[in-house]
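Input: one structure, supplied below.
Right, chain A next:
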Amino acid sequence: MEYVIEMLNIRKVFGNFVANDNITLQVKKGEIHALLGENGAGKSTLMNVLFGLYQPDGGEIRVKGKTVNISDPNVANDLGIGMVHQHFMLVDTFTVTENIILGSEPTTGGMIDIKRAEKEVRELSERYGLAVDPTAKISDISVGMQQRVEILKTLYRGADILIFDEPTAVLTPQEIQELIQIMKALVKEGKSIILITHKLKEIMEVCDRVTVIRRGKGIGTLNVADTNPSELAALMVGREVQFKTDKKPVQLGKPVLEIKDLVVKDARGITAVNHLDLTVHAGEIVGIAGVDGNGQTELIEAITGLVKAESGSITLNGQEITNLPPRKIIEAGVGHIPQDRHKHGLVLDFPIGENMVLQTYYKQPYSKKGILSFKTIYEKARQLIQEFDVRTPDEYTKARALSGGNQQKAIIGREVDRNPDLLIAAQPTRGLDVGAIEFIHKRLIEQRDQGKAVLLVSFELDEVMNVSDRIAVIYEGKIVAIVDPKETTEQELGLLMAGSKRKEAGVS
Partner candidate 1 sequence: NNGDKAGDKKGFSVAMVTDVGGIDDKSFNQSAWEGLQKFGEDNGLKKGRGGYDYLQSQSDSDYATNLNKLVRSDYDLIYGIGYLMADAVGQIAEQKPKGKFAIVDSVVNKPNVASITFKENEGSFLVGVVAGLTTKTNKIGFIGGMEIPLIEKFESGFRAGVKAVNPKAKVEVQYAGAFDQADKGKAIASSMYASGVDIIYHAAGATGNGVFSEAKDLKTKDPNREIWVIGVDKDQAPEGVVKAGGKTYNVTLTSMVKRVDVAVYDVAKKTKEGNFPGGKTIEYGLPENGVGIAPTQDNIKPEVLKAVDEWKQKIIKGEVKVPKTREEYKQFEATLK
Partner candidate 2 sequence: MSSSRLTNFLVPVLAVLLGVLVGSIVMLVSGYDPIAGYSALLYGAFGDNYYIGETIRQTTPYILAGLAVAFAFRTGLFNIGVEGQLIIGWLASVWVGVAFDLPKVIHLPLAILAAAVAGALWAFIPGFLKAHFKVHEVIITIMMNYIALHVSNAIIRSVLSNQGFKSEKIHETASLQSEFLQSITDYSTLHYGIIVAVIGAIIMWFLLEKTTKGYELRAVGFNQHASHYAGMNVKRNIILAMVISGAFAGVAGAMEGLGTFGNISVKAGFTGIGFDGIAVALIGGNNAFGILLSALLFGALKVGALEMPSSADVPTELVDIVIALIIFFVASSYLIRLLLSRFKKEGK
């Protein structure tokens, strides 16, 4: 069978760092080909080379048998290569249509023919089953829809080789299922797909073959039918990986977090958390399962004091913390691993060391009489970097220069180290590889075992099922059910999250 894409011995060097070390990737026509590797293994780099964003330092690229020089994305477009980037390449203030036509706009008399464009987008979206509203603004639509826009962008340009760089990291389970259907439909249309994902389950489900890379080197290409998740995980990490985390039985303590009748509005003034009740005890992990946009973000922001609650009460260890300023809440004993690590978690332009005391800088021993003790701060940083395996050249490196996984480890280290009674973890493993996920899950469970309360919010059903002691299903701002992960299935949870079946909420 002929290859549509052949990347032979591709080498890419950043400064002294070899990101791609003679990697070979061959994609057959009409297949879904997975590219698998740890964080920082060089997957995105390889794909950026294929898409013309980076120039390779060595190797050869052939498209449909012909050797090509992909000097910029225009060339890639002309060759029929389209890419859905790991970090979306969408202009927030533009409409869906404007984003799709950007760079190849249909015009009449020098003016963009926006009506015609919208019609074309609509037709395209119907043809491939990619539901979008062509006139909606990007900032107003869900992440899932944004991703469909990204796909439409490539299809609009007539791409028949599609690269998906971690498309599922930001999607809810429902959206992932939809995406899988879309990919299958695309392949049926004769397109070829390269899929990057950390989720082995997805690879097993949709891919035909898989190429594994590790630390910039190609490890090999396998038929998906001939392998299994454990083997793949071992290949990419270089050691055995545990998928199910071992847990001791729950030692339930007194209630730590009690939320009663909480109402929170979102930024646009719409009620997002709607008379919600929830209790988290010491020594347990409560997972919140729900489709994105059902009030999870607002719930967490209300607990941590980032937004004001309209009504209701939140208590921590019996002490009222509703609508206190964030600092008071932090001091009361709440730790928070935020959903958006770049926006909330870190000051990216600070050294990693200074990021380690973001909440505690003003306290002894970091600060004495208004003067910072950098010695203590960096000592602390070194200790946490060691303890939480943060891979960084040193503690003086800016947080910006760390990979996402390592940034996340730094945040977790900081939060856990403060020894909070309640630890809130929002999407703590988004976009991380299996090795890092394993590490983080272990840490969460460790907290629980030490008698802390942990509130986990995640769109990953796997994660919620795996780590939680109880699962609270959130739907339209309410907890609609509380289930025991051992007594439920993904199917049942999915139904609950979709709001179709209401169990009597056994809230207490």
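The rule we apply is simple: a contact is a pair of C-beta atoms (placed from the backbone, for glycine too) under 8 Å apart; a residue touches a chain by one contact, two chains touch by 3 or more; residues count from 1.
Quick note on selection: all candidates are chains of the complex that A comes from, given by their letters.
All figures in this text were calculated on a predicted structure; none of them were measured in a lab.
Chain contacts in this complex place chain A in touch with candidate 2, from the set 1 or 2.
Taken together, the chain A residues at the contact with candidate 2 in this complex read 304, 306, 325-331, 336, 338, 343-350, 354, 358-359, 361-362, 367, 370-372.
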